[in-house]
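The block that comes next holds subunit A.
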Amino acid sequence: MTNILEIVVSFLLVLGAIIMLIGSIGLAKLPDYFTRLHAPTKASTLGVGCILIASMVYFSFDLGRLNLKEFLITMFLFITAPIAAHMLAKAGLQYKVKLKEDTYNKDLSAKAYLHKAPDED
Partner candidate 1 sequence: MELVYSVCVGFMSACGIFLMLRGHTFTLVIGLTLLSYSVNLFLFASGGLTIGSPAVLNGSENYADPLPQALVLTAIVIGFAMTAFAVILAMRGRADLGNDHVDGDDPVDPLAREDKA
Partner candidate 2 sequence: MHYFWVPFLPMLGIIIPLLTNKFNRSTCALATALLPALALGLILFDLPAVLDGQAFTQSIEWIPLLGLNLSFRLDGLSVLFSLLILGIGLLVILYARYYLSEKDHMGRFYCYLIMFMTAMLGIVMSNNMLQLWFYWELTSISSFLLISFWSHSSDARKGARMALTITGAGGLALLAGIVLLGEVVGSYQLNVVLNSAELVQQHPYYLAILSLFLLGAFTKSAQFPFHFWLPHAMAAPTPVSAYLHSATMVKAGIFLLARFYPVLAGTEVWFVVVSLTGLFTLLLGAYTALFKHDLKGLLAYSTISHLGLIVLLLGLNTELAAIAAVFHIINHAIFKASLFMAAGIIDHESGSRDMRKLNGLWKYMPITATLAMVASASMAGVPLLNGFLSKEMFFTETLDQSILGSLSWLIPVLATIGGAFAVAYSLRFIHDVFFNGEPKGLTKTPHEPPRYMRVPVEILVALCLVVGIFPAYTVGPLLDSASLAVLNHPLPEFSLAIWHGFNIPLLMSGLAIAGGLAIYLNRKPLFRFEGLFPAIDAKIKFEGAIQACVRWAQKVNQTLESGSLQRYAFWLCFFALALIAPPLLDLDTTRGSQAEYPLNGAVAIAAVLLVAGSLATVIWSHYRLIALLMLSLVGLVVSITFAYFSAPDLALTQLSVEIVTVILLLLALYFFPQHTPTSKSRPSHFVRDLAVASLIGCIIGSICFALMTSPLDSISEFFIANAKTGGGGTNVVNVILVDFRGFDTFGEITVLGIAALGIYKLIARMRLSMRTKDHDGRLWATDKYPVLLSVISQSLLPLFLLISAYIFMRGHNLPGGGFIAGLITSIALIQQYLAHGVDWMTKRVSVSYHYFIAIGLVTAAITGLGSWAFGQPFLTSWFDYFSLPWIGKFELTSALVFDLGVYLTVIGATLLILANLGKLTTKERLTVGVR
């Protein structure tokens, strides 16, 4: 039993850590702001989710009762991360960060900056 538990927990931990690392690598390496933005906001959230679940499982068995406290953090992160990303994106638009050359519909960013609908001109 405990072996299975250990295996599961360890797997989740390592998985989560790798995902988060991927997210950070993305943040470090991707070419322009918006690409850099998308890497951590997705990956890191997912990764930390894995790790939290691992801890949740572990302590549920360790303390011998169902332990959902970490679930609170997970839920919280899953709510806030998109908002943070949204705000960051707005900030990026406002800041007129340089876009990668081969970005699709680059001109939309200018419209977005002026709060115009895509078809509006």
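Behind the choice of candidates: all candidates are chains of the complex that A comes from, given by their letters.
Following the convention adopted for this analysis, contacts are C-beta pairs under 8 Å (C-beta built on N, C-alpha and C of every residue); 3 or more make two chains touch, one makes a residue touch a chain; residues count from 1.
No experiment lies behind these values; they were computed from the predicted model shown.
**Q** Could you sort through 1 or 2 and say which touches subunit A in this complex?
**A** Result for subunit A: touching candidate is 2.
**Q** Which of the residues in subunit A end up touching candidate 2 in this complex?
**A** Going through subunit A, the ones touching candidate 2 are 76, 79-80, 83, 86-87, 90, 94-96, 113-116.
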